[in-house]
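This part shows chain A:
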Amino acid sequence: MHSFQQQAGFPILTVMTFLPTLGALVMLALMRGRPQLYKSTALVTAGATFFLSLAMVLKFDQSSADFQFIEKVSWIERLGASYHMGVDGISVLLILLTTLLSLVIVPASWNYIKDRELTFFASFLFLETGMLGTFCARDLLLFYVFWEIMLIPMYFIIGVWGGPRRIYAALKFFLFTMAGSVLMLVAIVGIAYLARPDRYAAPVFDLDQLQKAVFSFPVQVAAFLAFFIAFAIKVPMWPVHTWLPDAHVEAPTAGSVILAGVLLKMGGYGIIRFCIPLFPDAAAAAVPYILILSIIAIIYGAMVSLVQKDLKKLVAYSSVSHMGFVTGGIFAFNVIGLSGAVLVMFSHGLLTGALFLLVGFMYERLHTREISLMGGLASPFPVLAAFLLFFTLASLGLPGLSGFIGEFLSLLGLFSYNKAMAVVAASGIILAAAYLLWMYLRVMFTGTRDEEWFKLSDLNLREIASLAPLAVLAVWVGVYPSTFLNIINPSVNKLVTQMAPYVAQHGGLLTHLFASRGGL
Partner candidate 1 sequence: MTDYSTPLFYIVAAVVLIPAVLMVTFRNLIYSAAAMILCFIGVAMVFVTLNAELLAISQVLIYVGAISILIMFAIMLTRQRSGEIRLFFHRQAWLALPAALALAVTMAVVLSRASFSTTPGPRNPGTSDLSNLLFDQYAFPFELVSLVLLVAIVGAILLARRERRR
Partner candidate 2 sequence: MTPLQHYLALSVALFAIGAWGVMARRSIIVVVMSLELMLNAANIALVAFSNYSPGTPGRGEVFVFFVLAVAAAEVAIGLAIGIAMYRLRERLDVDELDELKG
Partner candidate 3 sequence: MKAAVLLIPLLPLLSFAFTGLLGRRYLKERSHYVSVAAVGISWLLSMYVLVEVERGQTLSWQLYSWIAVGRFSVDIGFLVDQLTAVMLLVVSTVGFMVHVYSIGYMHGDKGYYRFFAYINLFMFSMFMLVLANNFLLLYVFWEAVGLCSYLLIAFWFPKRSAANAGMKAFLVNRVGDFGFSLGIMLIFITLGTLSYSGVFASASTLSGGMATAICLLLFTGAVGKSAQFPLHVWLPDAMEGPTPVSSLIHAATMVNAGVYMVARSNPLFAQSHTAMMVVAIIGTFTAIFAATIAMVQNDIKKVLAYSTISQLGYMFLALGVGAWTAAIFHLLAHGFFKGLLFLCSGSVIHALGGEQDMRKMGGLKRKTKITYWTFVIGALALSGFPGLSGFFSKDAVLTGAFAEGYWYFWIVALITVLLTAFYSFRLIFMTFHGEPRTDPKVFAHAHESPRVMTVPLILLAIPTVIGGLMLGIPPENGHIDRLLHHIFEAAIPAGEHVFGPLTLSLMIISALVGIAGILLAWHLYERCPWLPNAACKRAGRLYTLLLNKYYIDEIYAAVIINPLRGFCGWLWRFVDAGVIDGAVNGAGWLAMGAGRLLRPIQSGKVQGYLFSMFLGLLALMVAYLLFNI
């Protein structure tokens, strides 16, 4: 049993999750009006959380597949809900990503925010708590609580510090996610009650017991759909993605980085952690439909990005396209596909986070995100051009950088499930190269449009410092991915072996179904 006592000596997960809140409260209470003080506190808090997560990763026992650093305290007796925190390979990787991005955005938005800076940093720290809690929660109710905690600060970040249409965007973001999570709440309560051993026992919210409970197929399908819709909105998958471009365009730089870097991973993580293990039959049955949706997402996202005029919208739609690989990889239900999906999540967080940082830096200088108003930025800002080139190439999947590994593995996983689907999905990499390079050409190359830009300063040390860790990690994942693969392998294998009987049983049914229609 990997309880936190043996592994870390102190309840590392709880400390890590609630440290940012502590920092935020201290800042709010004592440091109003003293920018230098609260900015550095924010940096210190984010830094401390990052090092805690780093320590956790180092102490993480990569051989065992079950959950580690377990903390279990009964929370609401009568409801049977317990404060049960634990992490496995996949959550460790995503936690590392979250703390890194939260650390990186603090220096990046040092002078980006003009009004109410203190509450801006405080809301980010609250957001971080929500995110970390969601990744560590092993109890459905606790998970839902953190899921909602995460929503509120994000709403304010978009709503208060956003661009001109921020209210519409924030509201749309909130309502979309809310609709999904309310559905999920119904499902949570439903299965908690269904899973009770007998009529009078308390409902079961704890994931370990829930996984033992077996639900009938219709219940599984209903609950799976409820959970899946909530997570699909977060991913975002194709039909429910329209909130993402609006939210990104209006959100401040740091908001976009976290929104793209971490919040989108919630969807993928949720599917892996809840939809598949709890409702294996339904998951296996839903595979072809979800794969079709993810392929549409890949192609649709890429195509729409081709015609975007606003830089942030372009990157937002590219996120829709990249996340299509995630859902495609997950629902291929083999080790290669699933590890690919997790790696895409990790690398997409790094790359899109960096791209948004760069767009933010450009906005700070040119005060516009319209591609048509930019042109020839490479001459006045060579360092900015170099960084943007690096991250553009990484996100279009240039081999040797992190984007390629994840995408190739997910495609390979999809390929072994169904060749035709994989071929269509693979065409996504051509479209990705097209829209990203075309963006780079219109923004960086060709003649400099406006002479004053030469007077503006190139990236300063602070900005480079916020980009450097992301670049280093992007190269590390690209050149030596086994450090990250070893972390997630045990839990990926466990999930795939767990799903194998169901896929075999359902796989047959559905491929047969598809075959009869001369299908894929």
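For anyone wondering why these and not others, all candidates are chains of the complex that A comes from, given by their letters.
Criterion: a contact is a pair of C-beta atoms (placed from the backbone, for glycine too) under 8 Å apart; a residue touches a chain by one contact, two chains touch by 3 or more; residues count from 1.
It should be emphasised that the depicted structure is a prediction, and the values quoted were computed from it without experimental measurement.
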item: Direct contact with chain A in this complex, candidates 1, 2 or 3; value: 3
item: Chain A residues within the candidate 3 interface of the complex; value: 172, 176, 239-242, 300, 303-304, 306-308, 334-336, 339-340, 376, 378-379, 382, 393, 398-400, 404-405, 408-409, 411-412, 415-416, 422-423, 426-427, 429-430, 433-434, 437-438, 441, 444-448, 480-482, 485, 489, 493
